[in-house]
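Contents: one structure, followed by commentary.
Here the complex is missing a single protein chain, while all its other protein chains stay put.
Order of writing sets the labels: A and B. Residues in every chain begin at 1.
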Amino acid sequence: MVPLWMFLVVSAALFSTGLYGVLARRNAIAILMSIELMLNAALINIVAFWRYQAPENVGGQVFAAFVFVVAAAETAVGLALIILIYRRHQSVIAEDINVLKW
Amino acid sequence: MTWEALGFLIFSVITLGSGALVVTTRNLFHAALYLMVSLFGVAGLFVLLTAPFLAGVEIMVYVGAIAILIIFAIMLTPQVMQVVRPRSNQWIAALVAAVLFFLVLVSVLTPVASELGVDNWSAGFTQDEPADVPADTLTTLGESLVDKDLYVLPFEVASVLLMAALIGAALMVRPDEPKPRRPEAGPVIEPGPEQATTGGD
Partner (left out) sequence: MDINWFSADYLPWLILFFPLLSFLIIVLFTTHNKTLSAGVAVTGIVLSWVLSMIEFVKVVWASDVELGHEVFGSSFKWLDVGVTTVRMGVLVDPLTAYMLLMVPLACVLIFIYSMGYMRGDPYYSRFFAYLSLFAGAMLTLVLADNLLLLFIGWEVMGFCSYSLIGFWFQKKSAYQAGVKAFMTTRVADVLMLVGIGYLFAVAGTLNFRDILYNEEALHHLLEVSTPIIGGNAAALVGVLLVIGTIGKSAQFPLHVWLPDAMEGPTPVSAMIHAATMVSAGVYMVIRMFPLLSAGADFHNGDFSTPMALMALVGGATALGASILAVGQNDIKRILAYSTISQLGFMVAALGIGAWVAAAFHLINHAFFKALLFMASGIVIHAMEHGEHHAHEHGDHEHLPEPPDGLQADYVAPANDIRRMGGLIDRIPVTAITMAIGGLSLAGFPFLTAGFWSKDEIIADAWHGTTEGFPLALFVLIMLVLAAFLTAFYTARMWFMAFWGAPRTASARFAGIGSFRNRWVHSRWAAARRLEEEAVSPQDHRSFMLMELPLIVLAFFAIFAGFIGVHPDFPLLGLLDNPLHHFIAPTLLEEPHTLPLDGLPVLLSILIALGGLTLGWWLYGQRPLKAEDADPTEKALGPGIWTALQNRFYIDALYRQYMVQPAEKFAAVMVQAVDKETIDGILDTIGEMATGTGELFKRFNTVVIDGVGDGIPRAIARGAREFREIQSGRIQQYLLYVVIALLVISTLLLYQAR
């Protein structure tokens, strides 16, 4: 089978891609999508570790399932927030929403 | 090259390639579609990792629900369709930071760096023949989720979290502020004979 570190490198690459997206995209929805990528990278990590280190312990899968739940909740609330901001500011560009300063 | 290695190669290319497209495409709608593709790739990786149930959940929850939700959100905010400038002006810094971050991670994860003597993370994660997954994993998973000695509390907490997110999201995007039902709920005390009780003592 493929050694564990390869999965981890793929996960790291996906995470870094998401990180770039979060830092560089202007659109808030795109940022949210990048966050999904990062969450999936974490998921790959969890499942890979479960598979290679403790396949007999079901805890790894349970953990992954909880990540799904959190991701779903995060997306729902995040999108609701974006739509709310869109109503207020008529914009979903993260740079325009810079009221949080002096 | 074994079929497993081949599958791994294909799925990681799909995942990473469409992942990269997600963060670079100008058209947001296309980005959402690429996200779905990328998540399919992740599901494939799960299958390789002998977690078919999680792969199914990945497709149902992520591709089926979250990505669709995102597409809805894109359609609900029409201004985003016309893309002026997809990248912020700090994108070069972001790219450098992401690449550096990746390199740091890789230096920790891979045996390559260990051999070069960059770090001392002796684990190296070089295992490649793990024990087999028990056949009844799915049954165990289901049982352990409702076992009061294991995960029933986190399970319930997760359901409460979902409920809260559902209600919160619905409340936030509710169209208009309805009129308050009870006008006396305001902070002003109505003058009346009982006013005296709120006087000075």
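Please note the rule applied: a contact is a pair of C-beta atoms (placed from the backbone, for glycine too) under 8 Å apart; a residue touches a chain by one contact, two chains touch by 3 or more.
Not measured: the values here are computed from a predicted model.
Shown chains touched by the missing chain in the whole complex: A, B.
Contact with the omitted chain, checked across B:A65, B:A97 or B:L138, is made by B:A97.
In the full complex, chain A touches the hidden chain at residues 19, 22-24, 31, 94-95, 97-102. Counting the whole complex, the residues of chain B in touch with the unshown chain are 88, 90, 93-94, 97-98, 100-101, 104, 107-108, 118-121, 182, 184, 187-190, 192-194, 196-201.
Just so it is clear, only the chains that are shown with their structure count from here on.
In whole angstrom, the spacing between the mean C-alpha positions of chain A and chain B is 4.
Remark: chain B residues 2, 4-5, 8, 12, 15-16, 19-20, 22-23, 28, 31-32, 35, 38-39, 42, 45-46, 48-51, 53-54, 57-58, 61-62, 65-66, 69-70, 72-74, 76-77, 79-80, 83, 85-88, 90-91, 93-95, 97-99, 101-102, 105-106, 109-111, 124-134, 137, 140-141, 144-145, 150-151, 154, 158, 161-162, 164-166, 168-170, 172-173 touch chain A in the complex. Per the touch definition, chain A reaches chain B in the complex via residues 1-10, 12-21, 23-27, 29-30, 32-34, 36-37, 40, 43-44, 47-48, 50-53, 55-56, 58-59, 61-62, 64-66, 68-77, 79-84, 86, 90-92, 94-95.
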